[in-house]
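The complex appears here without one of its protein chains, the remainder shown in place.
Entry: subunit A
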Amino acid sequence: MTSTTTVSGGFIPVCRLDQLEVERGATALVHGQAVAVFRTYDDQVFALGNYDPFSKSSVIARGIVGTRGETPFVASPVYKQAFDLRTGACLDDEGVSIPSYEVKVEDGVVLVGPRLKHPKRG
């Protein structure tokens, strides 16, 4: 069954939490854009833009998920740059970041919301 689904507050349901593999990503289609959704070991869920500016391809969801210190990150599967799962900031190249999105889990369903605004780093 398919339908154009929008929920109040701009959150869109993309999948059930148990469809997400722990410490891996999945790609979801949100407002026509590819979004990478990740579930970490402590069952937090994050969403980033799936487009990798370094390789110019839509692959972020297929990277390895881990931690650098306390920072949860995903490493691009192409050239391995790390992105902060919380903010989309590239940990290896200060000037670069990718979009990050609000995410919430309600009744076991993962919902992706609007793009997060982050204060400039520094």
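One rule holds in what follows: contacts are C-beta pairs under 8 Å (C-beta built on N, C-alpha and C of every residue); 3 or more make two chains touch, one makes a residue touch a chain; residues count from 1.
By our rule, contacts and distances are computed from a predicted model.
Look at the options "RNA polymerase sigma-70 factor, ECF subfamily", "Ribose transport system ATP-binding protein", "Biopolymer transporter ExbD" or "assimilatory sulfite reductase (ferredoxin)" and return the one that UniProt uses as the protein name of the missing chain.
According to UniProt, the chain not displayed is called "assimilatory sulfite reductase (ferredoxin)".
Contacts of subunit A with the missing chain: which residues?
1-5, 12-16, 19-24, 26-29, 31-34, 37, 40-41, 49-51, 55-59, 62-69, 72-73, 75, 77-78, 80, 82, 109-110
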